[in-house]
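Missing here: one protein chain of the complex. Every other protein chain is in place.
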Amino acid sequence: MLYEYLNSFDFQKAVRKAKHTALLPVGAVEAHGPHLPLGTDNLLAERLARRVAEQTGALQLPVIAYGQVWSLRRFPGSLNISNDTLIRLIVDIGRSLHFQGFRILAVINGHLGNNPALKEAARILYDEIRELKVYHFFYPGTRDVIREVRETPAAHATYFHACELETSYMLYLAEEYVDMERAIRDVPKFTEEADVTPTPWEEITETAVLGDATLATKEKGKKVIDAAVARMVELLQREQERMAESP
Amino acid sequence: MLYEYLNSFDFQKAVRKAKHTALLPVGAVEAHGPHLPLGTDNLLAERLARRVAEQTGALQLPVIAYGQVWSLRRFPGSLNISNDTLIRLIVDIGRSLHFQGFRILAVINGHLGNNPALKEAARILYDEIRELKVYHFFYPGTRDVIREVRETPAAHATYFHACELETSYMLYLAEEYVDMERAIRDVPKFTEEADVTPTPWEEITETAVLGDATLATKEKGKKVIDAAVARMVELLQREQERMAESP
Amino acid sequence: MLYEYLNSFDFQKAVRKAKHTALLPVGAVEAHGPHLPLGTDNLLAERLARRVAEQTGALQLPVIAYGQVWSLRRFPGSLNISNDTLIRLIVDIGRSLHFQGFRILAVINGHLGNNPALKEAARILYDEIRELKVYHFFYPGTRDVIREVRETPAAHATYFHACELETSYMLYLAEEYVDMERAIRDVPKFTEEADVTPTPWEEITETAVLGDATLATKEKGKKVIDAAVARMVELLQREQERMAESP
Amino acid sequence: MLYEYLNSFDFQKAVRKAKHTALLPVGAVEAHGPHLPLGTDNLLAERLARRVAEQTGALQLPVIAYGQVWSLRRFPGSLNISNDTLIRLIVDIGRSLHFQGFRILAVINGHLGNNPALKEAARILYDEIRELKVYHFFYPGTRDVIREVRETPAAHATYFHACELETSYMLYLAEEYVDMERAIRDVPKFTEEADVTPTPWEEITETAVLGDATLATKEKGKKVIDAAVARMVELLQREQERMAESP
Amino acid sequence: MLYEYLNSFDFQKAVRKAKHTALLPVGAVEAHGPHLPLGTDNLLAERLARRVAEQTGALQLPVIAYGQVWSLRRFPGSLNISNDTLIRLIVDIGRSLHFQGFRILAVINGHLGNNPALKEAARILYDEIRELKVYHFFYPGTRDVIREVRETPAAHATYFHACELETSYMLYLAEEYVDMERAIRDVPKFTEEADVTPTPWEEITETAVLGDATLATKEKGKKVIDAAVARMVELLQREQERMAESP
Partner (left out) sequence: MLYEYLNSFDFQKAVRKAKHTALLPVGAVEAHGPHLPLGTDNLLAERLARRVAEQTGALQLPVIAYGQVWSLRRFPGSLNISNDTLIRLIVDIGRSLHFQGFRILAVINGHLGNNPALKEAARILYDEIRELKVYHFFYPGTRDVIREVRETPAAHATYFHACELETSYMLYLAEEYVDMERAIRDVPKFTEEADVTPTPWEEITETAVLGDATLATKEKGKKVIDAAVARMVELLQREQERMAESP
């Protein structure tokens, strides 16, 4: 199921078996507090993709481990690439996948900051290659279950980071990289300005933790992640069937 | 030693311990015959980097798994990104690493086709950030040992691919991904034109194997790889010492 | 208060009187159903800016009347410019305003599709010109009041368009351009895919109306718009004071 | 006749009625002395377009109010965008207009500095969309009438600015924005170098007035403007007829 | 006096002797009728530069032999490069010349179509390197003498091409490349549209000759060329003196 470990002689058969579907995990190297590693978003994206691959038969591509990290770029360890670089990278890969016979590309994103670039890349591919369907997933279908599992209010309407939620995801998907003994509670107060003017997060938090990571549990993670995986699988399977019917 | 698995709280101490040195493996997804996986160059770049990290204390970054694959782009499974995309990606990462306190960036390349982009990116960073030393390594210091271990002549003065040599590297560094039972001998005849006009390799080979992979051995691989690692370590340590002396 | 109608001899005095604050309305030419004109977003952006100018003393720039209209670009009358073009335009204007002595630039946006470009442009200016504060406003501070005035549920979590809400804004700010006799009710069903794959809106609606425009009233519009204006004025005045204190 | 105030339901009929012709006024925000507003070129472009629209039935688009203002960019109030930005903007709009069914786009320019960008944009559209005819007008057909009405010699072979001529245009087209009591006479001496090396106009004039604005009259303006309008109408009508004959 | 034939050991002395002045001829490969070669503009630019070099002591650079040839690009033999390419080329060379110690760069242009690119390049260099003075010359100071020598009216207010004038220039500067026996008279009628919409010249002329080449004489050429050279020399010497006074 891992694209990289196929060889070129067996490749075309594998594409057919994968129903012409490829999964591209995209993450980032970014500060995630004292209890989570810098590569948290890469781990999440890869392991989400693994589960989606298992249920859809899709081929999983190697992760793009570098993302757009403007807000946290000045935190220790963060690495930032521009929107423009990320867009070009996705578009180049999308073109190659189309040439290689894929008809569905699902970009599985573990880092919110990548979203504008991924959406733009998907639109460029849409306009250029009509027969390639490109998805950009960031924990789809999880709004309700998140409301349910959360014990603390969100620090921000859109952002969650290294907090009760994301730490729970890691406990479920990559527990061996979580150090719960160092998990902290740090609820930042987003200024009213943060949504309407460029605001690097060092103005808001010292830890990069947006909430109470100590409340994270594997169970909470399981509920949200399973919902996200289920939604991705559902959408991809529906499209795979549609394609099977009208080839 | 893996950058990704550090956390932001411990990061700055780790940078100092790593003597401000980062290793960036860069590979490709590319056809490598029936016996080697598409991700061969990623595996080689990562495992080379691992050894260099062990001996220099440097921090190893996540691999860039997509490379410039013009010549083999039409072979099953190959994925190609443009020189321009790869240059931007390296430059963005280099800028971030400099911000994060690194003074040496060694790009460890497993795919020859990346070389022009890596050289250009290194020059851009040289002109922009004088205090960041950027290396681009592609098996340095191996000319003599290669001449020694080789049993068959090279198919091309510059290129080696999925052959006696590269298969030997894989047997030494990533044996679990090699299927020697499927290894083949296929010595292509490069046309006289191949060096002076764009020549996709489907004009030259059907298998993407440039030589006799059946002659590959772990021992041959060890000799070449150890020489490459030794050379990289030597150059990096010398630079680390120079920096320690004149901070 | 209108930048365009100043002359160059009186200009510098006017900048000081405006507390070094400029307002840049940005809209779009886009289908808005049978009852609203194509230039709806331009009218809204301009008239919002007018009110903010009146209360803050800021200078109002001429509207940028062309926006990023990907989703509705194939509807009759829509005109679309790329994110890239819009980013460059805002950045060029921001640089000039900084040269002319401005310290605050508030981009007042009437079209949601412009947001990614405006945010990116603001970040570019942030990185390039630290002493210029750039805001990008899209009806800030209106979440609660919208929940209060709405009689029908939103057709989409993020989008509103030519509906109960936007038509109400127009009734309050630009009544002379609204033809309530042609207002319609058309509640589209956004597919589950619409948020995760490029989905032009002709797949979702024939009218470009996302809801029940017949329920629009001036009073509803007044409540939301007054809240948005109040929030923008509050943020700008706070910044103007901060600047006055530390010049 | 104003594109912005149409709605999407009536749009296609309006395009046919307009004989598939759109007018795009382009101006600038630029110093024009003590008696003319910064937005002079926008006012002129818009009102020229209005007259051409009335006589040709064409649809008038919202003005592009920002132009290439290199020479006067350091004068109080001037705002400058790059040639590149302006070219992209025009090309994007041209593509959309073609999609919307237009076959003629007349760019009506009120600011000489925009000319190189407009010409380049027109060529790009010419090469890309053969069936869209793009005009770029800057007071065409006025050479003789200008020679006739002028009482003072031109300060420069090509440039006129805020002078007897342009002030007359404003008196005819936008009198309410002219303050003739502040009109001045300031005849700059262009250095021999000004045409052959980059020469910002602060080296040539303190007022940005190139001549004797006190001699401006509505009658002079009428003569030149009527000639320009007549020429534009003539060219557009001829093209509209040609298209009607060979659809 | 030819930059190319200096060597690097003697270079710096030569720059000082040249009063830090470099001449860069720029031409084009373009159809010029049956009697003039495709490289006419290159020959003219180079030989103009030679004369200016002789009188100012400046160093003459190798010609840029490719220019922007949009209007005549479809004529046999014409080669066209884009404005963008030409701008980048001039800017790169300008930066290098500045590094090499030059303070004056005179671009001597033999092809009108290059003018917008040369002007833009000069402005970019002006903004980037204040201490480099960049001239872009296209037969400066010749208006009056042209009026005097011309026996036939100009076919166009701005353009002259392969006609009485340009053929005379060639007779004076590069007689060995002119075949007067094949010179023709072909007065095209520029349509009224040609100045306001992209108009490739195949719509206007079959020969690319704009007038009566048979009337060309060496004497006419001498008068115009000597005036152009005198003007260039005068401007450059004045600047050289200014620099000598305030080093």
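Observations on the model:
In order of appearance the chains are A, B, C, D and E, and numbering begins at 1 in each one.
Note that contacts are C-beta pairs under 8 Å (C-beta built on N, C-alpha and C of every residue); 3 or more make two chains touch, one makes a residue touch a chain.
Not measured: the values here are computed from a predicted model.
Taking the complete complex into account, the chain left out of view touches B, E. Across E:Q100, E:N115 or E:T199, the single residue that touches the chain missing here is E:Q100. Only one of B:R51, B:R95, B:K133 or B:K220 touches the absent chain when the whole complex is considered: B:K133.
One chain of the complex is left out; on subunit E, the residues touching it are 3-12, 29, 31-39, 42, 61-66, 73-82, 84-85, 88-89, 92-93, 96-97, 99-100, 177, 179, 182, 208. Considering the complete assembly, subunit B touches the hidden chain via residues 70, 83, 116, 119-120, 122-123, 126, 133-137, 140-141, 192-193, 195-198, 231, 235.
Just so we're on the same page, only the chains that are shown with their structure count from here on.
Of all chains in the assembly, those touching subunit B and also subunit C are A.
Common neighbours of subunit A and subunit D under the contact rule above are C. Sharing over half of its contact pairs with A-B by residue number, the repeated interface among C-D, D-E or A-C is C-D. Computed from the mean C-alpha positions, the centre of subunit D lies at a distance of 30 Å from the centre of subunit E.
Subunit C and subunit D, compared by their mean Cα positions, are separated by 27 Å.
None of the residues of subunit D touches two or more other chains.
If you draw each protein chain as a dot and join the dots that touch, you get a simple line with two loose ends. Which chains touch which is summed up as A-B, A-C, C-D, D-E.
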